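Note that this complex is displayed minus one protein chain, with the remaining chains in position.
Labels run A, B and C following the written order; every chain starts at residue 1.
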Amino acid sequence: MKRIAVITSGGDAPGMNACIRAIVLTASQHDIEVIGFRHGFRGIVEDLNQPLHPNDMRLVSQRGGTILLSSRYPQFKEVDAARQAAAVLDQHDISALVVIGGDGSFRGAHHLDQYWDGQVLGLPGTIDNDLAGTDTTIGFTTAVDTAMEAIDRIRETAEAMARVFLIEVMGRHAGFIGLHAAIAGSAEAMLVPELEPQPKLADLADSIRRARQAFPDSSYLIVVSENLWPGGVEELARQLTQATGTTCHSAPLGHIQRGGRPNAADRILSMQLGQAAVHAVLDGISGHMIGVEQGHVVRVPLHLTFERDKQLDSRLVDLQLGLQQLNFASNVVKESA
Amino acid sequence: MKRIAVITSGGDAPGMNACIRAIVLTASQHDIEVIGFRHGFRGIVEDLNQPLHPNDMRLVSQRGGTILLSSRYPQFKEVDAARQAAAVLDQHDISALVVIGGDGSFRGAHHLDQYWDGQVLGLPGTIDNDLAGTDTTIGFTTAVDTAMEAIDRIRETAEAMARVFLIEVMGRHAGFIGLHAAIAGSAEAMLVPELEPQPKLADLADSIRRARQAFPDSSYLIVVSENLWPGGVEELARQLTQATGTTCHSAPLGHIQRGGRPNAADRILSMQLGQAAVHAVLDGISGHMIGVEQGHVVRVPLHLTFERDKQLDSRLVDLQLGLQQLNFASNVVKESA
Amino acid sequence: MKRIAVITSGGDAPGMNACIRAIVLTASQHDIEVIGFRHGFRGIVEDLNQPLHPNDMRLVSQRGGTILLSSRYPQFKEVDAARQAAAVLDQHDISALVVIGGDGSFRGAHHLDQYWDGQVLGLPGTIDNDLAGTDTTIGFTTAVDTAMEAIDRIRETAEAMARVFLIEVMGRHAGFIGLHAAIAGSAEAMLVPELEPQPKLADLADSIRRARQAFPDSSYLIVVSENLWPGGVEELARQLTQATGTTCHSAPLGHIQRGGRPNAADRILSMQLGQAAVHAVLDGISGHMIGVEQGHVVRVPLHLTFERDKQLDSRLVDLQLGLQQLNFASNVVKESA
Partner (left out) sequence: MKRIAVITSGGDAPGMNACIRAIVLTASQHDIEVIGFRHGFRGIVEDLNQPLHPNDMRLVSQRGGTILLSSRYPQFKEVDAARQAAAVLDQHDISALVVIGGDGSFRGAHHLDQYWDGQVLGLPGTIDNDLAGTDTTIGFTTAVDTAMEAIDRIRETAEAMARVFLIEVMGRHAGFIGLHAAIAGSAEAMLVPELEPQPKLADLADSIRRARQAFPDSSYLIVVSENLWPGGVEELARQLTQATGTTCHSAPLGHIQRGGRPNAADRILSMQLGQAAVHAVLDGISGHMIGVEQGHVVRVPLHLTFERDKQLDSRLVDLQLGLQQLNFASNVVKESA
């Protein structure tokens, strides 16, 4: 009989708990025990193990965060750390490790795979959705919903005061949250790293000026990805205020985007992936991520998930740019009317 | 130059307003005017028209319901009604009509198509998701989120009081909301019309009895589709109470499932379909629904959307039945332990 | 040194956990241990005790339900049950018992007080707010918020379809939730038990008919308290449909009103009461409820909380009746215009 170990690693993401539940329940059906290690890879190295029983899983799916706790652990790049982890896993008679995490966690999993005989599987868990080989990741759509709700709130006060806001959303170095939140929030403009060419300050200022002229009583919201503008949205707001003569307010949404109860889509995805992970263990698979493409569960070699860049859906980019232009076009129409 | 008319028809669904917005803005980009008729097909017949300007679209995407109002209008099956609608549309120089609605509305659109020269297009707008030819419909995922949040609330009080609840969700004659809400809500059991064979009362009672024996301090939630059990969940609760000796409570969620702000997925879907509808008008398409399959926008002959039954995703059915069995299995384990 | 015991009893209410936290932390400050008994009075009788440590309290305030579980336990009226409870409490060296619950639970506490030497204190925990001697109860404002959010959702679909809805809210035999939810939901009419005389079916039907005539495109929502109309809102809807010729839909909100995260007001109230309960223990008080009147913590003999009826705030009744009449008045104005 096998035992499976589970960790959550890197930034936590809503849905991780539902995923753990599905792993534990599915494994239990096949008479496989599951144990967790707390705090991700560090927890393996330091043997912070925690048994996971089916009965403990009854009320976890609803909760954000991760019952196994998580951490970033750059030291795991070292060979010694991987060897120590392998020793701990062997000591516990673990035959497979499931790593729920993102890019960096999958590098760690890939690294461990070279120093340990057991099976290593990755499940995509990151709000940033920046993993190639899967259409979506655990936590992504919940983070988009959270960002959208925050934008809805800002829209109301911005509309009441006829203000310009620069709303910074998460995404690390990718524009997935930015793009989806911009569409969902009906943003007047969007700055995400994937746009080529990037809009220049003068263009943005020009767009704001024309919008203010055409609709002096209206709000104007720009969704901006983090790590994009030097100095962040605060600095961008300062520059745009200077360039336009209109006060531009900054609103970095920050860590509220990580928390919160997972939405239904993330819970369903998480459970689907958790169940599929146990099936992959039974199939003897190792060194792969279990993802979802076009509704189908897929198995992708781990290194392919972080070596390649994942592209934004160009149809959604076109949708947002189209609706932005339309807003602008209608301004022009109104101006000449 | 063309003019496009838009109606929302049948039960309203969150996202309809975002869809109207995308139609109006995209049409405006191509210098096409859009007018709406209020109250669906009845509004065409009675010429309850309403101009739709890009500027009016600024704050509608966030809102549930439909700014165009909707209605059921069975009289539209008559030939005279279709001819009258055609006359009104011609009178307004309409060259294309976009119908946002479900099954019945698409029958109406198909009917009109035979008595009117203009283009007729359907956009899937129903929380029930019971339209073939599209993976999802406007309002479906928001309704699932709403049902899940209600289940989460009921879970808390059920857990505090160690109670059994039968939660009735919408879906007309399909189990989409039931299946997705059951998974997302970690329901202990699920009754949806597509299960074959349907669980019998004795099976349900047996499952409840065993769960109560194994976990006397825990809640037990069964998600039940509407129109499935004769007399509804109230009657089922009475029968199960009698059969098990445990009070089984009923909780019909009802119309709260229709309302509420659309989630991000529904807003994005709605705008994507609204934009695609205008593109289809420009392409000269008629008699088709614009849907989404595996992330791609598709055009499906209207009659195929309501003549065929849409199947539940069998992988998700397996997921829920698997997790249910596991719960049960773990009960057994515990009992024998 | 003293030990304090805590139970939650009767219907659970959001905020009970925050209250438990405040009791445990405040007691800890005075070096007093706290233990809980699960399932209310039954848990004392059956000695289902559970230690409560300050460190376990870190993440409970956010959660609905009650970590101590609750139950209704009518058997506690018996003298033997009270004597058995007293014995168990003595066995654990308990010098004070804090009962968080409503009307029935306070009767139980009062009963126990006659057969046990320790101090007995009640904290008002019920969503119904039907306890005299305190302006508000733990869970009440959260339940009102939940009912209001449900009404907001129903408003959206009712408005889209121009429908009449009868929305049944909780309250046992009191109209507190009904009154507050009606105002907050801008209901067109309200049926709560305290109205004298009660509106007759003919009056309601008349009001609906006139509203439909004046505003055929609008929704009309009536908030109805549970246990008021024979047969519930379903029966009232049937009768009104027949009397008005307009389909009147029923929407019983049910148990979703019990669940959910407590709002800020309920968390603050709960912690304030929990802290005050420990202070009352230190002051040697027994046989009292700790409540809040006009912002001040008050101590009220237990029997006064359930022997007297608590009145609705007449100013709020006038507010709602005034706004209802105004709606109606404006109809009349519009009709004659």
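Details
Assume a residue touches a chain if its C-beta (ideal position, glycine included) is under 8 Å from a C-beta of that chain, and two chains touch if they have at least 3 such contacts.
Predicted, not measured: the structure shown is a model, and the values here were computed from it.
The chain not shown here is in contact, across the full complex, with A, C.
Set against the missing chain, the residues C:Asp12, C:Glu159 or C:Glu226 yield one that touches it, C:Glu159. Across A:Glu156, A:Glu235, A:Asp283 or A:Asp309, the residue that sits in touch with the chain not pictured is A:Glu156.
The chain omitted from view is touched by exactly one of C:Cys19, C:Ile35, C:Met170 or C:Ile183, namely C:Ile183.
Residues 8, 11-12, 38-39, 63-66, 69-71, 146, 150, 152-162, 165, 217, 249, 251-256, 258-260 are the ones on chain A that touch the missing chain.
Chain C meets the missing chain through residues 18, 21-22, 25-26, 28-29, 54-55, 58-59, 61-62, 135, 141, 144-145, 148, 152, 155, 159, 180-181, 183-184, 186, 215, 218, 261, 263-265, 267-268, 271-272, 275, 294-295, 297, 313, 315-316, 319, 322-323, 325-327, 329-330, 333-334.
In this text, only the chains that are shown with their structure count from here on.
To overlay chain B on chain C by their CA atoms, one rotates by 180 degrees, a value rounded to a multiple of 5.
Of all chains, the one whose Cα centroid sits at the greatest distance from that of chain A is C.
Annotation for chain B: residues 152, 155, 159 touch two or more other chains.
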